[in-house]
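The structure under discussion appears below in the form of structure tokens.
Note that this complex is displayed minus one protein chain, with the remaining chains in position.
In this document, chain identifiers A, B and C correspond to the written order of the chains, with residue numbering beginning at 1 in each.
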Amino acid sequence: MIPPLATAEEPIGVAVIGAGYWGPNLVRNFQGSTSFRLRWLCDLDLHRARSVLGAYSTVEATDSLDAVLSDDRVQAVALATPAGTHLPVTLAALRAGKHVLVEKPLAATHEEGRQLVDEADRRGLTLMCDHTYCYTPAVLRIRELLHSGELGELHYLDSVRINLGLVQRDIDVIWDLAPHDLSILDFVLPEGVTPVAVAAQGADGIGAGRSCIAYLTLRLNTGAIAHVHVNWLSPVKIRTTIIGGSKRTLVWDDLNPSQRLAIFDRGVDVASPHELDVEERRDMLVSYRSGDMVAPALTEREALRTMVEEFGRAIRTGTPALTDGRSGLRVLSILEAASRSLAKGGEMIKLNGGPNG
Amino acid sequence: MIPPLATAEEPIGVAVIGAGYWGPNLVRNFQGSTSFRLRWLCDLDLHRARSVLGAYSTVEATDSLDAVLSDDRVQAVALATPAGTHLPVTLAALRAGKHVLVEKPLAATHEEGRQLVDEADRRGLTLMCDHTYCYTPAVLRIRELLHSGELGELHYLDSVRINLGLVQRDIDVIWDLAPHDLSILDFVLPEGVTPVAVAAQGADGIGAGRSCIAYLTLRLNTGAIAHVHVNWLSPVKIRTTIIGGSKRTLVWDDLNPSQRLAIFDRGVDVASPHELDVEERRDMLVSYRSGDMVAPALTEREALRTMVEEFGRAIRTGTPALTDGRSGLRVLSILEAASRSLAKGGEMIKLNGGPNG
Amino acid sequence: MIPPLATAEEPIGVAVIGAGYWGPNLVRNFQGSTSFRLRWLCDLDLHRARSVLGAYSTVEATDSLDAVLSDDRVQAVALATPAGTHLPVTLAALRAGKHVLVEKPLAATHEEGRQLVDEADRRGLTLMCDHTYCYTPAVLRIRELLHSGELGELHYLDSVRINLGLVQRDIDVIWDLAPHDLSILDFVLPEGVTPVAVAAQGADGIGAGRSCIAYLTLRLNTGAIAHVHVNWLSPVKIRTTIIGGSKRTLVWDDLNPSQRLAIFDRGVDVASPHELDVEERRDMLVSYRSGDMVAPALTEREALRTMVEEFGRAIRTGTPALTDGRSGLRVLSILEAASRSLAKGGEMIKLNGGPNG
Partner (left out) sequence: MIPPLATAEEPIGVAVIGAGYWGPNLVRNFQGSTSFRLRWLCDLDLHRARSVLGAYSTVEATDSLDAVLSDDRVQAVALATPAGTHLPVTLAALRAGKHVLVEKPLAATHEEGRQLVDEADRRGLTLMCDHTYCYTPAVLRIRELLHSGELGELHYLDSVRINLGLVQRDIDVIWDLAPHDLSILDFVLPEGVTPVAVAAQGADGIGAGRSCIAYLTLRLNTGAIAHVHVNWLSPVKIRTTIIGGSKRTLVWDDLNPSQRLAIFDRGVDVASPHELDVEERRDMLVSYRSGDMVAPALTEREALRTMVEEFGRAIRTGTPALTDGRSGLRVLSILEAASRSLAKGGEMIKLNGGPNG
């Protein structure tokens, strides 16, 4: 868990850019954190910014990015604007010496994301991606379980994220929803386990002009498989991820607050060939475990609160955030390959990313 | 619904071949039907056949297929043996003038299945595939809803069939489980809507030497997509199919007996371009429906009972069964293409089947 | 639905008293309503009041009730303090000419509640009970369904409200949780249908010195029965109400956001005796309906928001709120009778309330 900073230091002055869907959540969480002092809410639509702040707030609304960036009390900005604006706004903020938190995806393209990472590096500033799900108690626990080896080696990950969702104007369902799944995957994979290729299938269905349903298949360097189903057209909401390990299998049902995680001591074991003599190898040695299920108690804590604290920690310590710019790059790398696969009818596309995406 | 035959005719003499996993279910259902008179249970392992019949049965057990096929009281046989045996046993039965019901898949290969269909045609005998799921009250209703247009045009079908299942020695998870989904798809699609290509991704995971997890993507001639997830390694059992139509969307949860079908008047509509003037075309016209859900009352009736009655009906009337040999061929055609796709890393493979698979 | 007031009138000045568990929700909702202007948050613990408002609010915090009541800009106060304080604070507010919204229960005793209702009547001021659940979309719909006769005559209502809850220091589980169920019952019952007696059973279990588990049985003047299970000790959270009517039966599962209401055309019908001749009367004529289930689409709207608008409407129009002081009295009347029954080992206690409780 990432606790609030116990510090005598001054709170970090912060501004939120973007008063649309996500901005209000950032406003609420920065206001609730003692690590930050929220100075501005900025939106091109000043009326919207004011309306988000409401009639009772002392936070200033503005439609001028310059006003924000030239304010010395502001050390950090948080971006909740469309991906197409991330490049110019983030560059401007970094050049003004501000630390930046960017809503997912990091940028509209991998190339643009790379510029942002380089710029932040050059200036020694924090660049963090708001991969909110990574900061849920459930995903933090999944990360622990995979890193500690408690689940054993990863065999497969299957993620379903479907709902009756807003058909976006500018991006397809992969770019809209899969960043959640891909950033979670990036976050929970143990050191050395990494996706190496991706294939994507999609369908429009309603004549929207872009995929409204899509399936991604990722190959990992270990032979494991990851599969993601994203869908804007489902009348039922499902957010379930199954993570099969060699020791245990985990089911994360994000819509079941009373039992978000279930860890099953249940599975199939095959004796490895070198344990068997010639006679035995003819028959595969398969055995089935059918043990208990444990649903661990999780603390209830808003993910965005934890994310905000991590942003503060990264700024103060000068160390990379858990979901730093590079994690955003790795996600972009997969998204771009998925789009290429989609265009080629589902061909498997190699990811040529090293550890930095 | 397929009612028992109201007839003064003699019951049809029938023999069940195979006393393994599925045979006992056939034995029970033929015994429960007034359309049939069960004469034999035949298995190479005579002890197993006897044990299935139990200590109180007047049905004869045998390990001799010849004894069964040369018995004039037997007009029909039902096969519940491994797919590899379907060709010789079915051919022998047809040549002995018996009608044949074959467990899925129809045969080990499309070529073998074709031989069976041709032989049955030549002899004017009934050849039926035991696609049991097609005879569940839920699937019969889904068929009605799609054929009558109540769901509108099919946009997508997503089927998940996962469980901790027996790792088969001779076939992968696609050949083991996907015949259920593919036969259901074949059964419910309206006239003229048909799959034209398939891609498959699979993973072994546990070192079993064959895919234990797999994903199939089917393209339909209408542009619709169908996706199937089959998995032997899941600690939780899920059997859920979502069928998105242009008017309504249906969710079939086969593990929820109190609400197997749910029909949602919920979805996304996009005005078609020719309805819009130039101005409007710039903006896509998307509207959302968020209406009621109806869970229709379904009669509870064992699918196998209905299937057995359909076998009787087909024999007596000389008309094809709802799941006749040709439907079995169409399923085989997709399975073979899926295997080819799997071998080629997920390449989309065209199906060159006409209406007869 | 109760819409925000479309009015050119000035917003109503309001103060919230009590910054504990519930107060912050009132603060948030009054701030979000254009019908009100929040002036004060008052709590004996000034620090707590300030902390609830946070560092960014222009609302004033105070620990002085006098300051609030003597403020002419304040026309209404909302009380979220323990029941024991309702009498003096509400009386003081009414005497200062303020309209009052009181958290449930209306007062610590029926006698005290009666004083409040009389005082408000005398002064022509609005006295409203914050029976929040009554303003959920689900309960508003249930009310419609019962008032319109769509469910037919009420046969039974069964409500379960259990969870691992805070063991209260001063009140037992009946006074803590049952006001929700009783106020909902009061709200949805059609004209002329009313509880006439109540019996209560309780158990302590953990040595808390008061009932932590309790069961209430209410008899209605129509012969119908209502039963309430409240429980602080359940490890699972259940909030399910079944309402059996002569035409349809409704299930309200408040923890299932995707299907809160389910209306079943399913039930048992018995032909009434006068429809039968002598012969028939010997055999009861029972028939079973097993029709569809409909889950109506409900708008998602925070109940407290609707409640706040109803408070505004009642103040502006001078007409009683849907959950006025008298509804609070009726609930108190049942709670007191339940306590008496509990003390007498579950004896059925008559309710001697007229329409005003």
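By our rule, contacts are C-beta pairs under 8 Å (C-beta built on N, C-alpha and C of every residue); 3 or more make two chains touch, one makes a residue touch a chain.
Given the structure is predicted, the values throughout are model-derived calculations rather than measurements.
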Cross-chain touch to the chain not pictured, restricted to C:F30, C:W175 or C:W232, is C:W232
By the document's definition of touch, the residue of C:L182, C:C212 or C:L351 touching the omitted chain is C:C212
Among the options C:L79, C:A199, C:A295 or C:V308, the absent chain makes contact with C:A199
Contacts from subunit C to the absent chain lie at residues 155-156, 158, 160, 162, 164, 167, 169, 199, 201-209, 212-213, 215, 217, 223-225, 227, 229, 231-236, 242, 244, 246, 249, 251, 262, 264, 266-270, 272-273, 284, 286, 288, 290, 293, 345-348
Contact residues on subunit B toward the hidden chain run 31-32, 37-38, 54-59, 236-237, 258
Omitted-chain footprint on subunit A covers residues 259, 262, 265-266, 290-297
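Basically, only the chains that are shown with their structure count from here on.
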Top of the farthest list for subunit B, CA-centroid basis, is C
Dominant interface by pair count is A-B
Note: subunit C sits from subunit A at a C-alpha centroid distance in Å of 41
Among all residues of subunit A, those touching at least two other chains are 236
